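What follows is a short report on a single structure.
Removed from the display is one protein chain of the complex; every other protein chain stays in position.
Moving on to subunit A:
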Amino acid sequence: MLQRFDLLAAFWMTLQLAVLGAVGALVLGTVIAVMRVSPFSSLQFFARMYVTLIRNTPLTLILFFCVFGLMNAMGLRFGESRDTQNLFWGVVAIAVYHASFVAEALRSGINTVPVGQAEAARAIGMPFLPSLRHVIMPQAVRGSVAPVGNVMIALTKNTTVAATVGIAEAAATMKTMIEFYPNFLYFIFALVALGFVVLTLPTGIFFTWLSRKVAVQR
């Protein structure tokens, strides 16, 4: 059974979706969070709209829009094979969706930094971005690490949504395996669940360790 279905390859796909999606979500989420706290009201407005809109839209819908709308209907294809094209839009959907949660997690960290810190930075003549980089963000990560870690764990598990558009990741493969080997139902479940634990546990441990590390440094 395990020879017929390449579960390792499926988890490799899951891992790619998760890692690339996480990188995208962190970068995009940071940009949105920065816009949200910037002194420019148009950027603030855009960031607020983004978070409200994306956070309240189901991931499946965003994924369908990317794959059926942008890729198939509009022909926006990136990559050679069908698999890479699918992977690309899968990653985009996961990144776009989770960026809204990352942005909120970062903002809650920024809100723990007293306003006096930003005012002191402005008062010595620091423009917005340098004050964010040297004064606000280093203190904001302290309050952001744990919530960002939670988003990353949720993101890893949410990669299973990619099965709905035919990306052969772990959950999709699990479904076909069960169809062929209904007798091994519980075994297959357990195997895939274990696979996800193997992926998410280190993430959780890493973020717990990180939040301890940044918490004591003061």
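Everything below uses one rule, namely that a contact is a pair of C-beta atoms (placed from the backbone, for glycine too) under 8 Å apart; a residue touches a chain by one contact, two chains touch by 3 or more; residues count from 1.
Convention: contacts and distances are computed from a predicted model.
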Fill in: Chain not displayed: protein name in its UniProt record ("Twin-arginine translocation pathway signal protein", "2Fe-2S iron-sulfur cluster binding domain-containing protein", "ABC-type polar-amino-acid transporter" or "Cytochrome c oxidase subunit 1")
"ABC-type polar-amino-acid transporter"
Item to complete: Identify the residue among A:72, A:85, A:139 or A:200 that touches the chain left out of the display.
Response: A:139
Worksheet item: Who touches the missing chain here, A:8, A:27, A:49 or A:120?
Response: A:120
Worksheet, complete the sentence: Contact residues on subunit A toward the hidden chain run 39, 114, 116-117, 119-127, 130, 134-135, 138-139, 217-218
